Structures are given as C-alpha cells and as structure tokens.
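Every protein chain of the complex appears in place save one, which is left out.
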Amino acid sequence: MSDHPPPDDEDLTDVVRELYDVPFHRANDVEVVAATPERARLRWPYDESLIGNPAVGAVHGGVISSLADVAGAAPHVGALGDYTPTIDLRVDYIAHATGGDLVAEAEAQRRGGSIGVSDVTVYAGDERVAVGRGVYKLSE
Amino acid sequence: MSDHPPPDDEDLTDVVRELYDVPFHRANDVEVVAATPERARLRWPYDESLIGNPAVGAVHGGVISSLADVAGAAPHVGALGDYTPTIDLRVDYIAHATGGDLVAEAEAQRRGGSIGVSDVTVYAGDERVAVGRGVYKLSE
Amino acid sequence: MSDHPPPDDEDLTDVVRELYDVPFHRANDVEVVAATPERARLRWPYDESLIGNPAVGAVHGGVISSLADVAGAAPHVGALGDYTPTIDLRVDYIAHATGGDLVAEAEAQRRGGSIGVSDVTVYAGDERVAVGRGVYKLSE
Partner (left out) sequence: MSDHPPPDDEDLTDVVRELYDVPFHRANDVEVVAATPERARLRWPYDESLIGNPAVGAVHGGVISSLADVAGAAPHVGALGDYTPTIDLRVDYIAHATGGDLVAEAEAQRRGGSIGVSDVTVYAGDERVAVGRGVYKLSE
C-alpha cells in the first residue's frame, strides 16, 4: 500500500458482507469469509452448474474471473464503505479448476484518492488455479 | 488475422453451440447467436439475479467478464472444434450495465498454431459497457 | 468517449509536443505527429540500436510498449494540459516489427474526472505489430 496505509487489523468483514449482499452473490452463495483494509478472502462453493469444460470437469473461467473481481474489490469496498466500480481486471489462468470450492485471497496493493489496486489468487481446493489484478475506482 | 486467415463465411454456429452446451451456460441461458472463424456473437439474457450493484441496478461485473471470455473463445473453439483454455483475459469496464440483455461481439485478431487472440465488445442493450481481450490456448 | 465528449477537431498537437519534449523522447527522436482530444499519432523512427531480436531483426518489444504508452496518453495529456501518469498498460504483440519506422495510432475511449482510457495500434511500416490499452490518471 503506497498511499494510505490503513490499520491492517481493522475488521471490515461485516461492512463488506452487507454491501456484498446482492442478488448475484446470493444466487451463487458467494461468501465473504473475512475482510480488512489490506486483504480479503471470499469463497464460491462448488456446484455442478458451474462446469464450463465438461471434457475435464473444470469450473467455468467466468466463475473464476467473477470471484477474482469481487475479492479484489473487497478491501477497498470495506475501507470506503461503498461500491468501487471495476476499471479493469486481468486474470491469468494457471490450471483447470477441478478441485472443489473456489477460494480467492485478495491483497490491496495500492489505495489512493481516486483508484485502488489489488492482487488476487484463486484456489480450487489446495490448487492455485488463477491469479488476477484489478483496478477499482474510489471516487468520481 | 495474421497467421491462418480462414474463410470468413464458414458458419460454425452449430459447432460452437454444441461445445458450449455446458452446465454454466445452460444455468444462465447463455446463447451462441452466431459464430464464424472470424467472429462470434453471444447473448446473456438479463435477469434480476445478475445484479451486482443494487445502488444503480447494474449487472455484476463478473457476468460481463464471463461473457467476454466465452465470446472471445468462440471463433477459435469453432475453428478448432475443441475447447481452447483461456490463458489470460483483460476486461475494461466503460459504463454500468443497466440496459437489458447483454450481447458480446467478438472478433478474432490472431490465430496461430499455439495461441488465439480475440477482441470483444460487450453491450447492454444499445450501450457499450465493456471491452475485453482474451488469449486462448490452441494446442498443448 | 462515454463521459466528456470534447470537440474532436481541436488541434492539441502543439500542447502535446511541448509536454512531450522530455529527455527520453528527445534521445529517441519520438515525434508527436498529431493530437486532438480524441486521438493522436506518434512516430518512433527506426534505428538499428532498437533491435531486440537479432535472429529476425525485430525491434525490441519495449520500444513498442513505450510508444503505445505515450501515444495512448497523448489525447488525455493534450485535453488536460498536464502529464497523466499511467495506471496500467496492456500490450498484445501480433507480429515482429521488422518493417521500418514505428507509428502508433491512439484513440481515447473514455475520459472521466479521474481516469482516461485509450486504445492504441502500433504499426511498423504498413504492418500492424501490436495493440495496446492504457489507463491514465487524470486527477489526484
């Protein structure tokens, strides 16, 4: 965090849970496990309806990019107490996600007056399946 | 297309539809409108369960990135007759998606022996809401 | 341009030239051919010292990404009359640059209060060698 280093131990889990209680997350049981101004962990439970590649039984890449997006936003959303529209997102896929529930670990890399940046790693079970980086808008 | 320019008028819609008949697409009614080796159009019908930002009634960014991902893959999937795992995806969000069904227009930019690249524009109704670029793996 | 459509015909070439008269551009003879609030064209003359891959005689990828970066910033720099730090840049390489002077064509895609986005295409002679997208910071 180069700009506004906030206290790392401030628990924002309830703040983010409330803001993330939206239809898309409810429909998919996306869970905010924990959030601070510095990092967040989110879980998207495995379900057969998430399969995108039946040949190998892999979860759809869109599920992974969706989870990366919201996990990356979570520390900023919590710190701001408001939604932070995504400016851009890059996801690099590393392995097929065939290993159960998806868990994303996000770490805020930067938070200034106008933008926030986060790095995210997505796991399927124990396996790292993707890494991502999101840039989020913090003000108009 | 810098490498293997295929005939633009070859209709691959049925090929892509069959390969895209996967649980995640069925669960979301994602439709392959049309596909050739050069371009594809896909539609994701609007539904209230897709809302990610209730403050402005906007569709979740993850829906948009998911649609960009599969639309970008479609010309390559069709040309190859097989799944093309996503290597990386970048999505730049332009406007809130508050305007109805999502439609993605993909254009293949490059197809070599090992990778394919596509540009995608995502619309909500008439409004352009995001642009993306995906890189896809065409061989082991 | 989704936010602040400026007049397309405003000639900002002199404004950008003055702001781009910096040591790195002078050392490399980078030239601002033309700039408006909507688009810009820049040229980086070919020189043997730019070679990065002697096996095929191709210009270094870093030259191409550098040119994409500053070309993408140019419309925003002109409209703002000030430097616009790059938030992030993605470059997709399409072909080896073996064809002479490099020319970048940039088109502003979005300009809001806090960020600007541009698409860039880089040519070596007549051949399109790369496409890029840059996000630039317009305010603190």
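Note that the chains take the letters A, B and C in the order they are written out, and that residue 1 is the start of every chain.
The working rule: a residue touches a chain if its C-beta (ideal position, glycine included) is under 8 Å from a C-beta of that chain, and two chains touch if they have at least 3 such contacts.
Because the structure is predicted, anything quoted here is derived from the model rather than measured.
Touching the chain that is not shown, out of C:74, C:87 or C:124: C:87 (per the contact rule at the top). Checked against the hidden chain, the listed residues C:17, C:41 or C:60 yield one contact partner: C:60. By the touch definition given at the top, chain B reaches the unshown chain through residues 87-88, 90, 112-115, 117, 133, 135, 137, 139-140.
Although one chain is not drawn, its touching partners on chain C can still be listed: residues 22-27, 48-55, 59-63, 65-67, 69-70, 83, 85-93, 96. Where chain A meets the missing chain, the touching residues are 2, 90, 92, 94-95, 109-110, 117, 119, 128, 131, 133, 135.
By our rule, only the chains that are shown with their structure count from here on.
Rounded to whole angstrom, the centroid-to-centroid distance between chain A and chain B, based on C-alpha atoms, equals 21 Å. Inter-chain centre distance (chain B to chain C, centres taken as mean C-alpha positions): 28 Å.
Here the spacing of chain A and chain C, counted between their Cα centres, is 32 Å. Shared interface positions of chain B, defined as residues touching 2 or more other chains, are 90, 92.
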